[in-house]
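What follows is a structure written as structure tokens; I'll ask about it next.
A single protein chain has been omitted from the complex, and every remaining protein chain is retained in its original position.
For chain A:
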Amino acid sequence: MSKNILKICIGTPCHLMGAANLLESVEKFDCKLRQKIELKTSHCIDNCCDQAPVAEFNGKVYQNLNPEKLYKIIRENIK
């Protein structure tokens, strides 16, 4: 089974705008969904620090996230 790759930026600007919330929310996904995702962290994605927090899911970059937005993105794009 090909894993879905989620990269969350943990750089300082993203942390300031809530990257910790995103990381925490991923761990709270239900088991079935969580198993399909490989979680990685990144030091900076795309240099778009003024749009923090940023994450990349299956190669696409999403900006200005919050846990709810991230959940929707994953639900819609999961393989």
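One rule holds in what follows: contacts are C-beta pairs under 8 Å (C-beta built on N, C-alpha and C of every residue); 3 or more make two chains touch, one makes a residue touch a chain; residues count from 1.
Here, contacts and distances are computed from a predicted model.
Chain not shown in the complex: UniProt lists it as "Ferredoxin hydrogenase large subunit", one of "LVIVD repeat-containing protein", "Ferredoxin hydrogenase large subunit", "Carbohydrate ABC transporter membrane protein 1, CUT1 family" or "Pyruvate dehydrogenase E1 component subunit beta".
Annotation: of A:Ala19, A:Val54 or A:Ile74, A:Ala19 touches the absent chain (contact as defined above).
Where chain A meets the missing chain, the touching residues are 9-13, 15-21, 23-24, 41, 43-44, 49, 66-67.
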